[in-house]
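Here the complex is missing one protein chain, while the rest keep their positions.
For clarity, chains are labelled A and B in written order, and residue numbers in each chain start from 1.
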Amino acid sequence: MLGAVRKTIYILYTIALMVFTVWYANFIYPIIFAHSDSKHAEVVDAQEQGKTEEEQMFEKFLREQGETSTTDLGYMVVKEQYVKGHFHHVGMTIEPDTSNACIKCHGAVPHDKAKTIRGFLNMHAFFLSCELCHIPPKEGQPKWDFRWYDKADGEVVSNPPGLVTTEIDKYGNYGAKISLGVHQDGTFRFINSKKERDFVDEYLKKKDLLGEMEQSKMKKVIHRKVAEKPILCEECHTEDKEPYLPFAELGYPPRRISALTSTEVVGMVKKYRKFYIPNFLMQDEKSDDSKMNKAKEETGSL
Amino acid sequence: MKYPKIAYRNGKRYFYRFSLVQRVQHVILFTTVITLSLTGFPLRYYDQPWAEPLYNFMGGIEVAPWIHRIAGLILLALFVFHTGYWIYLFFKNRIGRLRRENQLTMRNAIREFFSQEMIPNAKDGRDLVDMFKYLLYFTNRPPRYDRISWKEKFDYFAPYWGIPILGPAGAALWFRDEITHYVPGIVLNAFYIMHTDEALLAALFLFFVHWYNVHYSPEKFPLGTVFLTGYLSESDMIHEHYAEYVRTMKEQGLEHEIKPQGHH
Partner (left out) sequence: MKNIILILGFALLSNLGVSGEKVFASDELNCVLCHKHRGLSRVDENGEFRLFFINEKMVKKGPHSKVKCIDCHRDIDEIPHKPAEKVDCTVECHLEEPSSKQKFTHKPVSEVLSKSVHSKYDAEGNLKELAVKYPDDYPDCKDCHEQPLYRPLSFFKGHAAGISERGLSRCKSCHTKGDFAESFYAHVTSRLQKMRSPKEIVGICARCHGDPQFQKRHELDAVVTSYMETFHGKAVHFGSEAAPDCVDCHVVSGESVHFIEGQDSPTSSVAKGNVATTCRTSECHADAGENIAGYQVHVTYDKDKYPLQHYMLKFFTALMAAVLYFFVIIIFLELLRRLFPNFSFTKSSGADEQGH
């Protein structure tokens, strides 16, 4: 009996060693031939290859994504995202929002149409979810419930402590965003929750199975809740009425609330509204075409 | 110090292989080689994820190069000592005997030189053929190695050729400023390749082939103890040095107790 066990172990060990030997043969191959391999790799100039400008850009973006830069000052090391041609130091790394369903198609820097304020809108997209402005409550519907969610997994998190700090590198960088939801059977649920995210993933995976007509239909369905007229700046940055967002409930200290609703910010918003906010955001009745034209006419921008 | 050819422990036979001096030399050899590897390869493979933590553990860029140089010096000293030790034994045992027997001629001296146990000979060639016959199932009789098998000779000459390539090249890179007064700069390029590529070969060989022979192989796992005790067990002896086993048993008058070269 013991002999049989010993023999089995012996055979198994021998087979394991054979596997190890094969692995080693594989392992040493690139080590031995390291140089000869890389030297023969032929590089072809993208321009000479006849690639279109767009193809070249796509390759470049693929190459550059996730590039970081490290600055060693001796007494501290600054790690930051590398943005080509960006002179000022970002001084921090940022966790991406991997949970929002809209971002999967629209990206993290989606605002482009309203030239004058697109920078500001993108700035807000950094800590506000898309639906926060683009899905206002329907007429007669009760007000949404607002919560912070974790950028990494989309789950509810408590109000970020970064809101209270005065440190610059924590300012606005909470690893979380505000989004909205409803109370269902006594529990809070984001309207853009895991279910919706999984559905969008599923759609993106299988979209080619749909005919061209069905694709258009599907897009309409996905965007059904998105309102033509989003929540506008002054609905939160207001001195004279209750802001759309309950700042205090969301963890903003009084100091920050008064800044957000201060003459400074509200004055700025008014200035933009008067001179720059494109008319299409103001007038619901205009047709699609004229909206686009209006937007194009705007000149000043960030 | 006189070592008995066969020692008995707990009623089992053990066969003499390495003297204390030889075992100490081996310990110095492997400690320096491992140290040199740990302080050298993180440099060669600096871009691998393990390189930086390992190098920092070995003292980082300020300290590790000095550990490397000191270990290298010790290894070079060992090489010199070993060569001296080997020449001493050759003259004491071989030339001395020839002289006593009044047989000292150039021819005899050369023959003695080539009959030393570490020097490759015709039997190694026959063993190699036997081994391939056995491994490729042309026979089920394993090769019958003598005191030092061809594999062990290879194991022995790998560092014995490696050190004179690695060591002086390493020393030249260390004293790069001084030697550029005497040799062209491109010699440093050549030394660099010699040093790093030979080191790579040595490491890939030692940590797989040699460690297979003494650590991984099913009969040895987790480690053979001969490098500590100097004595090899009877079963290992039968397995690895059957020709010597049979000879020693006969010499010791144990002819009737010789075991067959069976299988494990």
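Definition applied: a residue touches a chain if its C-beta (ideal position, glycine included) is under 8 Å from a C-beta of that chain, and two chains touch if they have at least 3 such contacts.
Predicted model only: the values in this text are computed from it and were never measured.
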Contact residue for the chain not shown (choose from B:P49, B:G185, B:P222 or B:G253): B:G185
Contacting the left-out chain in the complete assembly, out of A:V109, A:V157 or A:L250: A:V109
Sole residue of B:F57, B:F138 or B:F221 that reaches the chain not shown, by the stated touch rule: B:F138
Where the missing chain touches subunit B, by residue: 42-43, 46-47, 52, 55-56, 60-62, 131, 134-142, 144, 173, 176-186, 188-190, 193-194, 197-198, 200-201, 204-205, 208-209, 212, 217-218, 242-243, 246, 258, 260-264
Hidden partner interface residues of subunit A, rising order: 10-11, 14-15, 17-18, 21-22, 24-25, 28, 32-33, 35-36, 39, 41, 43-46, 57, 61, 69-75, 78, 83-92, 94, 107, 109, 111-112, 116, 118-120, 122-127, 166, 168-169, 171-173, 255, 258-259, 262-265, 267-268, 271-272, 275-276, 299-302
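Simple rule for what comes next: only the chains that are shown with their structure count from here on.
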Centre-of-Cα separation between subunit B and subunit A, whole angstrom: 60
Complex interface listing, subunit A residues touching subunit B: 10, 13-14, 17, 20, 24, 28, 31-32
Contact set on subunit B toward subunit A in their complex: 200, 204, 208, 212, 216-218, 221, 264
